[in-house]
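What you see is the complex with one protein chain gone and the rest in place.
Order of writing sets the labels: A, B, C and D. Residues in every chain begin at 1.
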Amino acid sequence: MNPQNLLIPVLLPLLLALFSFLLPRGVKRLREVVSVLGAALFVYVAIAFFGQKETFLTLPWLGHGIDFELRLYGFSQFILIALSGFTFLITLYSTVKMAGDPRIREYYGYLFLTSAMSAGAVLANNLVPLVFFWEGLLITLYALITIGGKGSHRTAVKAFLIGGFCDFSMILGIAILWSQTGTLRMSDISVVPQGLTAVSFYLMMIGAIGKAGSMPFHTWIPDAAVDAPVTVMAFIPAALEKLLGIYMLARICLDLFKLETNSAPSLVLMTVGALTIVLAVFMALIQKDLKKLLSYHAVSQVGYMMLGIGTAVPIGIAGGIFHMINHAMYKSGLFLAAGSVEQQAGTTELKKLGGLAKAMPLTALGFVVCAAAISGIWPLNGFVSKEMVFHGSYETGYTIFTIAAWLGAILTFASFLKAGHSVFFGPRGLETAAVKESKSPITIPILILAGLCVLFGVYNALPLKLFIQPILAGHAAPGESIDFTAHALAVFNPIALISLGCLLIAFALHFFGFKRGGNKAYLASEPIHRLPVLRTLYDWAEARVFDLYEQGIKFIQAMSKFLFRFVDRPIDAFYEKVVVGVGRACIGALKAAHNGLYANYLAWTVGGLVIIVWAIGALLR
Amino acid sequence: MHLFLLIGLVAFSIMAVLSRDLLKSAISLAVASIFLALAFFGMNAVYAGVFELSVVAGLITVLFITAIALTRSDSEVAESKRHLIVFPLFFLALAVLDILVMRKLLGQIPAIQSAESGTFSQVLWNQRTFDLVGQVGAIFAGVLAVLALFRPDGEKAHQDNVSEGGRHE
Amino acid sequence: MTNNIQTIILLTIFVPIVGSFTIPLAGLISKKARSFWSVLLALATTACSMLLIPFALKGGELAFRKEMAMGLDFIVVADALSIFMAVVSSFVGALIVIYSLGYIGHEENQNEYYLIVLLFIGSMMGLVFSANLIFMYLFWEIAAIACWRLIGFYRVREFVLKADKAFLMTFFGAVFMLLGFIIIYGQTGTFDLTAMRGTAIPGVAVLLILLGMFSKSATVPLHTWLPDAGVAPTTVTALLHAAVLVKIGVYAYARLFCYTFKLPEGWQQAIPIIVVFSSLIAAAAAAVENDLKRILAYSTVSQIGYIFLGFAVLNPMGVSGSLLFILMHGLAKAGLFLCAGIVIHATHQRDIRQMGGMIKTMPWTAVAYVFCAFSVIGIPPFGGFFSKFMVIMATVQSGRVWVAAAALFAAVMTMYYLFRVFSAVFMGEARSDAKEGTRSMVFVVVVLAVLSLLAGLFVAYPTQLANVASGEILRWMK
Amino acid sequence: MLFLFIIVPLLLAGLLPLLGKLSKRFLPDLLASAAMLFLLVLAVVSAKPLIAGGGIIQQAFWFGAPLNIRLLLDGFSLFMLFTISLVSFAVTLYSINYMEHYGAKANYYALLLVMIAGMNGLVLSSDLFNIYIFLEMAAVASYALVAFGRGHDELEASFKYLMLSAVASAFVLLSIAIIFGVTGGVSFGTVAQGLKTLNIKYVVGICSGLFLAGFGLKAALVPFHSWLPDAHPSAPAPISAMLSAVLIKVSGVYAMTRIFLNVFGLTPALTTVLTVMGVVSIFVGALAALGQNDIKRMLAYSSISQIGYVVLGLGIGTPLGILGGLFHLFNHALFKSLLFLNAGAIEQSTGTRSLDRMGGLAKVMPLTATTSAIASLSIAGVPPLNGFWSKLLIIIALVQAKMHVLAVLAVLGSVVTLWYYLVLQRYAFFGKLNETWKGVKEAPFWMSASMVLLALLCVVTGLVFPFVIHSWLQPAADVLGQGVSVALNFIGF
Partner (left out) sequence: MNNLWILNMGFVALLIGIGLYCLLTMKNTVKLLIGVEIIAKGVTLALVASGYARDNLLVAQSLVITVIVVDVAVIATALALIISINRHTKSLDVRKLTKLKG
């Protein structure tokens, strides 16, 4: 394949973006049509790329080893397909959902810019172009969130700052890596994380998991869920950022660094993953807004991926990556479904919704399938990937992580029972009486995604063999099996049984809560919410005590105030007060001395003479 | 004899300083001048002596007395009486210091002895001619100065009007 | 060839300097004539300096001299470093002159304004091409005079006070720098930079020279004049300071400590720490301040720290990064200042707490602001990203991980305060019905914003020149 | 022909009061200006034979008979003559307009001419006693000139100046008497020869001290400076310019330098005392100037400070230091006279010297403002103006002489200098126009002309400083650099 073609995945969306920007606001149809067709073409390109030989493109750029290098190989082909697919689906969905938005022009522009940047980041084979595209995504993220309207700006800034922090960490990590390895070409780097390179690993890991939205860099996601358009949520935090973040994490753990099982970096990664699973899902459980609930799950699921990749065991890694693609599908589907509900009912608050299944059967169907997939119900894709992660973590010997993952599974299911129950079942809310099914461009993406969930679950060999095995091909120990299809849907092994048991517990929990809450589904999580210690913690979380961003901003403010008051101002005061003061004092003394008395002046003269004569005498000696 | 004259000179100088009446001071100064002139005669410096006697004891005293007369009517500045106590102490200290220093210097300082010949006028005209130009200039300056200070008041005296009060930073 | 280059260099220096004094004459004819003449001079300077680019790209170096008394020869050196600086500063300077047409159009003392600005550009040209310490100082101080007149342009008491403060502080630094030069002279017996390459100089001289550079480039602890000066004058003046003037010290640093002298080991270690500290403190101050222009001025101080850092780590990438930084910061900071100018012009106040919601009424300004802010923060694909990135990379490469971390933290702070401003000014509740600025004003900021973006997209071209310049450093370091 | 330097102004001074009766204004203006121009040309012309071959000693003639008036013209004296003539020419031009309202122009010019004759004589003399007498001649004229306005301030200032000056003269004369007593002569050659043969360093030390006190008072070095801030502001502006720019240098610095460097020979002890006094003067003068509200008083203190630089440079005694000191002397003559003339222009236009009451005068007096800005920057040592180069040379010399502390102080001094000149500029010119002065006019033609002339000289001297150094300063510095041998060469004549 001609290396120049590698630029197509970047340039095509870029052109689409420019088209959208330049097309006057008045023109309506054309924009949507071109966007959908362009996105379709993008998908076509991605599919055409699939299976191509490994291809490199190198263009001179900045010198100093900083070249514009792209590389197409198995992993990036896979991500590219996913990326283009999501772009297409979201574009399609947006034609209806975003119609009439005053900033529609920018919306499509940013959407395609995001695609272009992501494609660039995926294809980059040099750390600098990688950072270039990677960090550039901040802009589109910022811009897309602000499209949400009033109040969204604050969230956008929050997302921007958090993202910026993570990206700067990554830059530092890259810089250290470069200083250690001497090259910026990703395909040439492979080091064991020790000493400085370990620092580099952690810093780059922060960049990757920050993008993926892991704890503690997740806090903008729930906020954005409220403020940003739901398509944006479905596209970026749910799909794209996971794709990119976990892609990057996988690259870091597999290519750039040789991550050893149970080494410190591995354990750190697993710990963060496990914590993310548990903590985020606890937060998700008690949410009373569908979008917010979904967004916390978007965080929680990242934990599985990190946990999987962090195990550094082939099955774990494969599970993590598989979970990434699965999550992108069902979480997008869920968000889109939520968007559909929002579109029709005008709200996503669980309390106000209910019994929509009849009115919106297709949306409900999509939602239920995706929810089942995320909860890990046999034989959907979520089950497969989660099992792989459980296995992987179990293989490391640290069962604690597996237990955390199970705990997450319980609560995930419980919260989705609550969500699905509140929205689509039970009594119909009064305010939502006139709700109808959404238009086909909305339902089709949802159903496609739901369908894919089923497909990837039942025919798990398709993704596992086609996409994931090639990634692991070069990394697994020789002789180790990397074909996981055999027991992917196997139920009769201890781990799978425990997992299924978890689902039962979750069901019991939900039922218990449902009854306690007076048959109100949205109160089903209250028993857990009200548990003694948890309640306090929840209260704190509501007050954003655990929001690293809020604390960070407070820290920055405090530190700034400190530095300003105690360093900058004193320096200025030195010039304004001390220097001027000393000057004044001297002036005062001199003014007092020149008192106009002749005798005084003469005394100086005579005294001066005496001193001079004495001085000369002394110096002559 | 020389010593006596010098002591007289110093004594009358002291009187000129300490006297509380300006006129007496001026006259004491004139007397001191006379002593100095006599000392000059004693050192064979006749011309200097004559000049001292005529110009300093004469002309300058006249100038002083005129000035005193012109300013006397409305200005009596009483000098403090402390001088009668302070001055002797000062003088004693000065004298002691002086004697100590000079005793130490006795015979200490080498010098070049020169023997000159000719008359005073020869020396004055042939060696120190340039001084005369300076003298003329100085006299010019003095005359012009007095003229400038006592010029007719027809043209207004320049009044400056610098306002008092400090600058504000 | 050589003669041509010589002529062009001399023209670059003397066209603005000599031309500046003809401006009052043009002013005698008419206002139009004067404006036209000023712009023409500025453009001619830019054109002259740009003519040198091919020469620089070939890695050419040219030094020639005019003999004068006592080692005070007028020596001109043209290499990639000086040509890069000349092009950047004359370009930004010319832009500023053009923009002044609109901004200054209604003020008094326009003759003086254009004279001084042109003189300033000329002194900048003279400075970058001088290879004699004394002549560097000379042009340095001419720039200081220009700065003094410009800050006090409105003649308001408080502004004139700030002008005096700026002049005094920079002069204080500069004369001590001169003393440092003289100490070097005492050691080497020459002021000729070309003859002193690779000379090790005593630490005291470094300290004294750094005083000058830090004061001119507004680095902690000699920075406080810049925020003050930023408050006082016209927006254009503030911009001139932020975009061009403060680069003088940085350039001198590069010329002296990267290309000529060997620093003592202790200073080599200390300087990066000092400048990062400066960067952090200024960022903190910018995060606390509420005065729009002061924030931007502090931001300049903070970014200057980066430029110093790139030069201070003494490796080619750092030098390249810093040179790029000079360009990118010049464009982006200019844009920010001009946006601030439009906002202040519209609202008649500078306190960001009193503003809000202006994105509705002035969308173009807001977008331009964000673009420039992105560039200053260092977000790709804007130009600022590359320069900042290269500086960080170079810092880490030289083994100063902590310094790089602190610098990155300063970048995070930059994000914070620039968006704090953006939120306060353009977002939230509208507090006044401020209108978008005039067409020309908006045009200007948009152009700068777009330039910031283009500089990022086509970063390879300026980098080429910067790399030639940084390649030379290797030669001298050996 | 050197005698013309003295006799022309002196004769004219004698004539002017008589001519003044004929024509109150025109004739004195014309004659005085013509005389000054003549002297200036003469100074330039005299340079030719000098550059051709070393120092010149010329004898004056009286109707064909040789008189024992030997005038010494070497590089140093020529340099001083040129400076004196230049400044006095500018000042005379300025006086044409400025002295109108004082009246008694003829008398004024006569005094000015006597003062110039005295200074010229001092510079040309080769004899300690002649130095004293011309010193007195110039001084007496200057007392009268300071008191010329006859207001209270002028008289008070003049009186203190006179009384302190008289003591200083007595110190000088006492020192001459001691030298005379030791060496038996007063001419430079004899004294230098005598001191060379005798080993009397303590006597020379005492005499140096006396000279330093006497000439130091004339030059207004701290702590002998106290009369200057009173006297210089009180005089009419052109006289202030003359006093600050020339008189203190000729009767103080020139005399001191000539004696110490060419007759006594500079000893390390003297170097230390001179440099320390210089630095102390710099700071006392500068800091005191900082606190002034009266513009001329500020300038007067500034003179003290700048004289400090001159003495500092000369005191180092190295060729470069001497060069720097002399160059600064020349530069200071230019810009300080210019500044005083500016102040005079302001005073004449607004009637005030108080900085408080001025403000934004640049608008109504653009020429004055521009020239004043140039002079201020120049005096503060901002390149490319002349003051910078001289300070640069002095500081280089200090560093080369390993006097690093003094170098730092000298540098700091120039920062303070800039400080108060910025204050001056801020209060007087740079700022909003004070409403009171809306109707104020720019200075009249001759005043403006002389200010522009000096300002141009400041700029040009800065730009072509190598030429200035080569043609005027190097010969002067060479003379001083040769030390005692210069004086020893005179014996033959």
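Following the convention adopted for this analysis, a contact is a pair of C-beta atoms (placed from the backbone, for glycine too) under 8 Å apart; a residue touches a chain by one contact, two chains touch by 3 or more.
Values in this document were obtained by computation on a predicted structure and should not be read as measured data.
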Whole complex considered, the hidden chain contacts A, B, D
Among D:147, D:200, D:394 or D:488, which residue is in contact with the omitted chain in the full complex?
-> D:147
Which of D:163, D:433 or D:464 sits in contact with the chain that's absent?
-> D:163
Out of D:10, D:86 or D:133, point to the residue that touches the absent chain in the complete complex.
-> D:133
Extract the touching residues of chain A with respect to the undisplayed chain.
-> 591, 594-599, 602-603, 606
Could I get the residues of chain B that touch the absent chain, sorted low to high?
-> 2-3, 6, 9-10, 13-14, 16-17, 22, 25-26, 29, 32-33, 36, 39-40, 43-48, 51-52, 55-56, 59-60, 63-64, 66-68, 70-71, 74-75, 77-80, 83, 86-87, 90-91, 94-95, 98-99, 101-102, 105-107, 109, 111-116, 118-120, 122-124, 127-128, 131-132, 134-135, 138-139, 141-142, 145-146, 149-150
In the whole complex, what residues of chain D lie against the chain that is missing from view?
-> 129, 133, 136-137, 139-140, 143-144, 147, 150-153, 155-160, 162-163, 166-167, 169-170, 173-174, 176-178, 180-182, 184-186, 229-230, 234, 291-292, 297
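Following the convention adopted for this analysis, only the chains that are shown with their structure count from here on.
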Report the residues of chain D in contact with chain C in the complex, numbered from low to high.
-> 320, 360, 377, 380-384, 388, 392-393, 395-396, 399-400, 404, 407-408, 411, 414-415, 418-419, 422-423, 426, 430-433, 465-466, 469-470
Complex interface listing, chain A residues touching chain D | 583-584, 586-588, 590-591, 594, 596, 598, 600-602, 604-605, 607-609, 612-613, 615-617, 619-620
Over in the complex, which chain D residues touch chain B? Could you list them?
-> 6-7, 10, 13-14, 17, 60, 67-70, 101-104, 107-108, 110-111, 114-115, 117-118, 121, 125, 127, 129-130, 133-134, 136-137, 140-141, 143-145, 147-151, 153-154, 181-185, 194, 197-200, 203, 234, 236, 291-294, 351-357, 423, 427
